[in-house]
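So that we are looking at the same thing, I have put the structure below in structure tokens.
Of the protein chains in this complex, all but one are displayed in their positions.
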Amino acid sequence: MTPNIAPKGSRSELRNRARMLVSCPDQPGIVAAVSRFLFEHEANIVQSDQYTIDPEGGMFYIRLEFDLDNLDARRDQLKTEFAKVADRFSMEWTINRAGRKKRLAIFVSKEDHALLELLWQWQAGDLEAEIAMVISNHNDLRGLVESFGIPYHHIPVTADTKAEAERSQLELVVDKVDAVVLARYMQIISPKFIEHFANRIINIHHSFLPAFVGGKPYAQAYNRGVKIIGATAHYVTEELDGGPIIEQDVQRVSHRDNVDDLKRIGRHIERIVLARAVSWHVEDRVIVHGNKTVVFN
Amino acid sequence: MTPNIAPKGSRSELRNRARMLVSCPDQPGIVAAVSRFLFEHEANIVQSDQYTIDPEGGMFYIRLEFDLDNLDARRDQLKTEFAKVADRFSMEWTINRAGRKKRLAIFVSKEDHALLELLWQWQAGDLEAEIAMVISNHNDLRGLVESFGIPYHHIPVTADTKAEAERSQLELVVDKVDAVVLARYMQIISPKFIEHFANRIINIHHSFLPAFVGGKPYAQAYNRGVKIIGATAHYVTEELDGGPIIEQDVQRVSHRDNVDDLKRIGRHIERIVLARAVSWHVEDRVIVHGNKTVVFN
Amino acid sequence: MTPNIAPKGSRSELRNRARMLVSCPDQPGIVAAVSRFLFEHEANIVQSDQYTIDPEGGMFYIRLEFDLDNLDARRDQLKTEFAKVADRFSMEWTINRAGRKKRLAIFVSKEDHALLELLWQWQAGDLEAEIAMVISNHNDLRGLVESFGIPYHHIPVTADTKAEAERSQLELVVDKVDAVVLARYMQIISPKFIEHFANRIINIHHSFLPAFVGGKPYAQAYNRGVKIIGATAHYVTEELDGGPIIEQDVQRVSHRDNVDDLKRIGRHIERIVLARAVSWHVEDRVIVHGNKTVVFN
Partner (left out) sequence: MTPNIAPKGSRSELRNRARMLVSCPDQPGIVAAVSRFLFEHEANIVQSDQYTIDPEGGMFYIRLEFDLDNLDARRDQLKTEFAKVADRFSMEWTINRAGRKKRLAIFVSKEDHALLELLWQWQAGDLEAEIAMVISNHNDLRGLVESFGIPYHHIPVTADTKAEAERSQLELVVDKVDAVVLARYMQIISPKFIEHFANRIINIHHSFLPAFVGGKPYAQAYNRGVKIIGATAHYVTEELDGGPIIEQDVQRVSHRDNVDDLKRIGRHIERIVLARAVSWHVEDRVIVHGNKTVVFN
């Protein structure tokens, strides 16, 4: 049994809803300062989740949702003024409008299951994002993607053309999308690419990390004789399969399941785990600290 | 964590694979008689699951998979000869070829999630069935269904036309499909229709039965304040939401989830549970006894 | 997979930690007012969870943990002064010291599993409570309970002596314990008793409510052929098995499990679910609203 995928709160009236994420060294008075600031600017806090690591000398994290009449017009001023509060506490922070959907580029190779789940959830209105484009090193899924009215870019990748292919990819996505989703994209992303999207590239790895890093994790799992398999969604860093974990889930298997069975079962886990992680990311529910995540859900 | 959906065993070489389901009053010697029969007919048992309720005077159930060279040509004779064994033990039994996919008619109204999951699993080769047609009382999902190359029949149903609509439905399905799947079909099926497909109509109910029988189960669940919601796939009988349960699954919810959230979360449970139940049915894994099921998985 | 039972936060240094629970009609400025109050009184908020039903005209709930030097000496004054803030917002509220363990009376009949789990978790330091006494209508578990150094009161209950027995029970518990836990106590609690401990009596019911209300739920579950069984911890109200649900959990069963198997499997669910609910109650994580609970965990 697993946490649900559902974005919380009614979705009809998000025009004046904002989401604030804050992290800073802990000290007394942070909640008071933030909530007083919002109150004095006539914002109404509708949801608030807060977490402190080790009260004495640790880190403080908070996620707030608030409503503010006429948000669109007032947001810039609000941010300018909040910067003063933030400075005082050495905060890293963002304020995003809930009504402005994040733009995603989905990278995919030949397997369609993780992509399909995202497309369905998007079409059903469950994924609060705009899928700006799909980029693939193969042409196989063009028909599927275009049937959803989404642009499909085929950028082949070979050992020789890798650098050039990446330049083409970057041209398509830099300043054009908010995040990149690797929905079973079977190519290594270069450090340079990662730099452009630090903590904004989400990958699905088809094992319960850190078990079975690298290639053929289902074969590895079969050979080890595990009784449960899993999938892991994580932000991509330079260390292969080593970035901050956003979400994991698992399913029971048995001696009756061969490698093909594990793959088939695993596909269902992968698509659910990736969809959850992407939802949480686009709803500003994830803060990265070091190599870990705080997920407010 | 839940049992997997995966059909067991390799699927590439099913041409000579048969599946035998047997139920009868328990008595000594049944396994010996069946397995000796198969051995003497040169069949090789590759899987066998057996279950006895109350050894003394109870019921005996077995599911066998066996390989037999040239199965297609020899199946009729095999069945003729097995009938003698079956008579001796008062068996109810079936022998189906694994290579012959069951034909399904899917009934649907306006919601697409349960249907989509079946179509996707079918397309991915995970659902060992032939989807012969989709029948709907609305026209909304025609484009989707036809994009999979599957015939779509729009048969509107009103209070006045119910009987006539059912005649049209029966004409399409009787002797043409092996089973009917109600993938969120929001009409009551008549006793007459059920009679044609006894224990061959699978419905998905959007609650953890027997909790929240009838309409608006998510609203009922919300009002009761449950911490877990579920879905139930069952064979349809004359008693509303009262037929033999094939599969159930659940997901944790919290006070934060409103009725819309429960519906959204529930959709994910419904589609998984229905797909599992349909898979088990078409793979001859389910025996109905009284108002319950034996599921060999 | 289920939420964990663990009390959050370090437990070593709780002397100056307080827990505040607040519910009131929602309006702008509540978080600001509360957090400002705490800041001005030199309290440091270390954890905060908040939840609003329907921002416009709904209800507001918050749970805060804060540290305050010299809490013991300053708590009364803090409460006196907070009352003014509370009045302004029509709040219902409590401020409890984390360091002051709640006192529990556990009621039990003959089955020991739910009791044992509580005793073990208490002994292991996982249950932040003081088990003040065990009261039973039988004498069977005296040895066990007394081996933990806990007083055991045997108060037999028959149809004739029910009223008198209850008087004896009330004499033992009123003003002596903070909450009553029914750990498989097989007697109905009277409305009068309930009145003394409104939303402070926790019962474990051995089914996934609202399925299988009343007696012999495992037999009911067996007869219905469910594929999953559960247990439910809830506050006791006058309606049998109808009070606000605190926690539920479930486990998969199959056709192979007879009623005795369900009971055995169910015992494991019951003890876990009850222990979780009691933990959350004693850690001030539960707010009752209407017939439902908000659980901050």
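Some observations on this one:
So that you can tell them apart, the chains are marked A, B and C in the order they are listed, and the count of residues begins at 1 in each.
Methods note: contacts are C-beta pairs under 8 Å (C-beta built on N, C-alpha and C of every residue); 3 or more make two chains touch, one makes a residue touch a chain.
Keep in mind it's a predicted model, so treat the numbers as computed, not measured.
The chain omitted from view is touched by exactly one of B:47, B:161 or B:187, namely B:47.
When the full complex is taken into account, the listed residue touching the unshown chain is A:210, out of A:25, A:156 or A:210. For the chain left out of this panel, the touching residue among A:155, A:226 or A:240 is A:226. Contact between subunit A and the unshown chain involves residues 1-3, 51, 53, 208-212, 224-228, 230, 244-250, 252, 254-256, 258, 291-295. Along subunit C, the points of touch with the absent chain fall at residues 1-6, 8, 10-11, 113, 116, 120, 124, 126, 147, 228, 250-253, 256-258, 260-261, 264-265, 267-268, 272. In the full complex, subunit B contacts the hidden chain through residues 1-2, 10, 27-36, 38-40, 42-52, 54-55, 62, 67, 250.
Throughout what follows, only the chains that are shown with their structure count from here on.
Judged by shared residue numbers over all numbers used at their interface, subunit A and subunit C contact each other through mostly the same positions, with over half in common.
Annotation: 41 Å between the Cα-based centres of subunit B and subunit C. The distance from the centre of subunit A to the centre of subunit C, with each centre set as the mean of the Cα atoms, comes to 36 Å.
Multi-chain contact residues of subunit C, defined as those touching 2 or more other chains: 1-2, 51, 250.
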